[in-house]
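Note that one protein chain of the assembly has been removed; the remaining protein chains are unaltered in position.
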């Protein structure tokens, strides 16, 4: 990765896409050098690109980027840009990422990798042959609690996972008057499953290893049609709507069961779960214990350790473990680092950006925070979604997901 | 049901089976007259029958029953016995219940109705043609929170259920040294699914209406073999074990998805869920809200009501509703009746016994607490279990459950 | 205690006072023989006495007592009555208890012992010289969680208590239209402090040992006047009210600090705490851990054990310990006994009645459940209340409470 000619030059960073998630990326690059030890190379916040110039200008100004571009292609030849976040509509990922990699830019692509298998496979191939770093954004892997729970499972302290339950309950589509948008169009599987469910699938495998098959897949479109918006909208805010409606074609809810090596589980993803603004949660039952992680308290886990055969087995309930500075994301991630200081979802973007930069500057894995997800892992999520869709289309029959 | 010749005679009650659940029945008949308004006819605690005489004697003495029988057949001709609880091994239910009904006894049979469809159908037929009352014990229907949540759903306050999750997590089989017992033998579906899962299935339909199909069924036998006990055991207590083992043949865990009318859901039943002594829980997402009931706080519900389109929608989180004396099970069920007084699982047996007696003495449905489950509803649970088993046996394919 | 002439005769039980708490006593005597091992002597439910005959008749009928009395004095000479609960207005306790003890009856008096020190001291003297058993009802001592927490403290597992917080938050007086009643009359200290606070004081000393001084006492009368009721009322139910009002003269809220041997704490009692139907809660911080008991989950404790100097100290959070059958109140107190079965406040009355009967029949302390509170302990609570009142009357100055 080292480019001897430019090593002393700051790493130039750009973000393509200035919506809410783009802003989170822009903020993350800005903060990424303030966590852990000093990065061996300085970072320069160069550009924000968005076809909507005022939006690009707003984000660039807010987070201190030097310039804006209304055409992302301007970044391809920009000598001062080394690292690019791609945070645009999923169907545009492939073209942009391929061009950036071909131009020698390091790319952090927001999840999901792509809308189609064809695009995803092409992107994986491009990443494998490219010189630059190509990574995918799965920020929940950076939640201290989920990371710590994974370490706990790996350590063997809880014994083998025997069954698990995972869910991502969101409420952003509860309101039937929320206007039609791109997220409500597409095939079943591209709705709640593709949106919040892709996070769930990645987090579940991150924690419990690969799924071998999915079964019993069910989809529901709860709000069958939505009013057309009268004006364009960014994010999930309320806008004035027309009396005209358009059918919602993809899933508001998806449920399925899954086989792992040994373990099995039940899963659900919803965007119509009233009262759950952001309810990603994983519960594992193990041979010698059990544990829970919930995104609403991202730096906390609930842990039960079974004292098999012990007199006090029944008395040994779930502990609420608030992670403190002994965990790297907390100890190295905050100025004030203590248990109970509070950790937010935006911070996951920072830790991810940091890990990406560490790879770009050539820190080896032992010196770095865990690497970001690979494009292949993003394709993996597509495989899983496809399998869920196939199961739903075949009366719930088990569909294996080779790995 | 009224028998004019004997109306003034006390109703004589007997319990067949003096294990833990039998004791709960014995206790319940004793307390059943102390809740609500006076029952129009006194109750006499006549007999406890168990092949293990010391056990029968213990329960009879503890709860004030007049005599013990070591052969349940002695109750058939007992002129002083009108009402009988049947709380024995499931495979014995049919013979005993049919004989009791034929002898004119009112029967409250503990769940599940039977081990086989053949037995269950015969019992339903017997119940339909018999004069006496024949009912099945599903005590969780008596939990104030679940009952109140059902009323809330029926009232329409939350809107139609759109998706739900149900689970019964128990931990009694976590210890691999817990000895082999009848509950670990049998076909898949007769383990966690048949034991705790039957409660879950009944509670789910009690709350959300009938399932139309089940899919994606998965079973897991987590503890593959168990040591043989060195001595007989009652309940789930620890006993000395042999070095010899026997394979466990049924399910420690079962998971599946289900279609309702409109709604869909994910479900799991486990007896190897460390840290969950008795975790029956139902979570519903509705068009205008959401709610949760958990057996661990049986008189409490979590309720979220979505203010669709309202400014404060996002601020309107789950309320913890502690049911108070305005709910009949609390207001009429306890001497001290107030919100937060605490309600236990044993109390459900009392409320059930009370409802059963109300039917026996001829109170109409408006005057009574809700009727106990019918034998047909017990057969229904078998239908559901069979469908789950069929789905598991057919690669998770959807299996419809006609009703 | 043994009366050789009557040993084979059942113990006859009566209850004076048929209000809500009287009913709880009536129910408790009925159930007291159904917990633990058989009591060596049978119990006969003889009489309920109340000046309001319909009320007495209702309670007697509901719980199976043989007869009613409208004058409690009828019990003095009743040869078939051995044990009497006194559950009437506090100011009547002394006369009734003294007469019963003089007549040779065993007396379980509901808390608080008396309204005045003079009465209380006389009752203590009467109890000391009397042959029969005289005990006071502090039912929260029977909550499994509080009992277990006390054992945990005594075991030394948490180290010495260093500070604690206790509160009893109730909401029964929130509604300013709730009518005037005896409980709203009297000197400061006789309101929230004397009612729910007396439970708090007893529970605090039960857990943490004797207070040495109380300080900084503050009272608040939040609802300054209340409408007169148009009709008599029992319990806390709603009744029609007049437009005429009467001032509330005692405390709706009381707060103070307390010195123990070594430890110190803050305490509050309220009857105007919206949202807290029955919020008795004790939190202790110890040298090697911490714990919480809350009446709303009476069979549960939260326990934190500090691993001093250990690397994982910060990771070792509060465990939710659900007590199971290994605790006597659960293992011996219920037909179905398991962790998470649910325990209610009414059950405390049963366990208390059982312990009382065990003392009456002569079981020694090792064979028995813990003895009920003594009259001296009831006087102790009065001492504490007096000290709080004295502190409030002297600008919050510390007032010692000798013991």
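Structure notes:
Each chain carries a letter (A, B and C) given by its place in the written order, and its residues are counted from 1.
Throughout what follows, contacts are C-beta pairs under 8 Å (C-beta built on N, C-alpha and C of every residue); 3 or more make two chains touch, one makes a residue touch a chain.
Please read these numbers as outputs of a predicted model, since none were measured by experiment.
Among A:63, A:253 or A:356, the one in contact with the hidden chain is A:63. Touching the missing chain, out of C:124, C:248 or C:290, is residue C:290. Although one chain is not drawn, the whole complex shows that of B:62, B:322 or B:380 it is B:322 that touches it.
The chain not shown here is touched by just one of A:27, A:241 or A:357, and that residue is A:27. Although one chain is not drawn, its touching partners on chain B can still be listed: residues 311-312, 314-326, 339.
Interface residues of chain C facing the missing partner chain: 162-163, 165, 167, 169, 171, 174-177, 214-218, 220, 222, 252-253, 255-257, 259, 263-268, 270, 272-277, 285-290, 304, 306, 308-309, 313-314, 316-318, 391, 394-398. Within the complete assembly, residues 20-21, 23-24, 26-27, 30-31, 33-34, 38, 61-64, 236, 276-279, 295-298, 322, 324, 334-347, 349 of chain A touch the chain that is not shown.
One rule holds for everything that comes next: only the chains that are shown with their structure count from here on.
Where chain B touches chain C, over half of the residue numbers in use are shared by the two copies, so each contributes mostly the same positions. Of all chains, the one whose mean C-alpha position sits at the greatest distance from that of chain B is A.
Centres computed as Cα averages put chain A at a distance of 54 Å from chain C.
Rounded to a whole number, the gap between the C-alpha centres of chain B and chain C is 34 angstrom.
Residue positions of chain A touching 2 or more other chains: 314, 316-318.
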